[in-house]
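Just one protein chain is left out here, and the rest sit where they should.
Up next, chain A:
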Amino acid sequence: MHDHDLDRRTFVQRTGATTGILALAGCLGTDGDDEDEDRDDPDNGDDAEMPRFPEIDDPPAAVYRPTHRESMRMLEPITAGEYTLAPMLSYPHPFWLITGGTGEDDVERVDPEQGRGVHLMITLWDDDTGIVLPVDTSATIRIFQDGDQIGSPQSPWPMISQEMGFHFGDNVPLEDDGTYTVEVELPPIPTHTTGDLEGRFTDSETATFEFEYDQAFRDQVVGGVEYLDESEWGERGALEPMDHGRDDGQHGDDHDDDGHHHDNGHVPDSALPSAEAYPGTRLEPTDGVDTDLPRSGDAAVLVTLLEAGSRLADGDEQYLLVSPRTPYNRVPLADMAMSVTVDREGEPVGDADGVALEQTIDSEYDLHYGASLPALQPGDSVTVTIESPPQVARHQGYETAFLEMPSLEFTVPEESDA
């Protein structure tokens, strides 16, 4: 159950419009001095030059359109072993951390500590398949200026944003203008991999890139902020994903349905294949739904049963594939914990406590949660329980969704070809 009042109160409390505005103040300083930026001083936000992050009243407990499109500088992608990384830089801005549970206290708004610096984002993908890897790599980032390390190493947060999809990122405070070198260490990926990805990503790799932090950069990223029409703010919906590497930026929500987006400019999009691209028997939501896929906490959840003998299934069992994604942009929802229970004529089949679904990335079906199950029969009822919502940080527009995620009930259809 969503508690709208609760969500609104939490949101307003954490979004104080001034915080957002002030967070940007340092990006605009013409002479680059913001040393004593006081984020708590509301007067600081009144400078007419400043982009505004106006407050949205009563955003839905669902994906919603934010006030603006973020502007960023794309750096040249770099390769490291099997991977390619695309670094992107924007101004430091608020984002939200998910802290375990599903309640009011489990979303934490993070404001930049200072306006000077960047919001650093990295999209990581597999060179062979072009799949963006929506995994918790526990990467380590070190930043250097003139050969000296600045600050401590940091592990960037896995994050989702409407424009960038799945990426890693964090705000990084920087004091001086100049050239910075970023070293990214990628340990082996612990996530279960299947298909052409099986046995891959077992080596540690290091990638290095440089960027320039100066007034021209600040002008570009701050000046490039595009506001949506005020009537759209907080409306259910999402910004179109950024068209990486191209500048028309004008494709609709329903972009290519053929699967992965390998050649969408030079940075692939993290979007999952559309529902039609998945084989097997699509399980029917027990309660009729008016969306293409049933929703939980506004996540669209595809549940399909792959027939016995599928390469993903153990032995002669079937494979239940659960693929949760954001509505509109099909951004994969990583780091969830889910389990499944099956009932036949009111009696539990197999383990009544449920079978844990394993987070997996597959070369064809991308990120999903799956388990092998002994043969299901038409009429069986299948309950997918979400033990924890995606523990990934959120950009604005995603922070009120995918939190409280009720379980979903399905029925195995009669004409099962499984």
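Simple rule for what comes next: a contact is a pair of C-beta atoms (placed from the backbone, for glycine too) under 8 Å apart; a residue touches a chain by one contact, two chains touch by 3 or more; residues count from 1.
Quick note on the criterion: contacts and distances are computed from a predicted model.
Asks: One chain of this complex is missing from the view, so tell me which of "formylmethanofuran dehydrogenase", "Deferrochelatase/peroxidase EfeB", "Protein fwdA" or "Amino acid-binding ACT domain-containing protein" is its UniProt name.
Replies: "Deferrochelatase/peroxidase EfeB"
Asks: Would you mind spotting which of A:Thr179, A:Ser204 or A:Thr291 touches the chain that isn't drawn?
Replies: A:Ser204
Asks: Any idea which of A:Thr140, A:Thr286, A:Thr383 or A:Ser407 touches the chain not displayed?
Replies: With A:Thr140, A:Thr286, A:Thr383 or A:Ser407 as choices, the missing chain is touched by A:Thr140.
Asks: Given the contact definition stated above, which residue among A:Pro188, A:Gly309 or A:Pro406 touches the chain not shown here?
Replies: Touches the omitted chain: A:Pro188.
Asks: Tell me which of A:Ser71, A:Gln154, A:Thr181 or A:Ser407 is the one touching the absent chain.
Replies: Selected residue, touching the omitted chain: A:Gln154.
Asks: Residues on chain A that touch the omitted chain in the whole complex?
Replies: These residues of chain A touch the chain that is not shown: 97-101, 105-106, 108, 110, 113, 136-138, 140, 149-155, 157-158, 170, 173, 185, 187-188, 190, 204, 334-335, 337, 356, 359, 387-389, 391-392.
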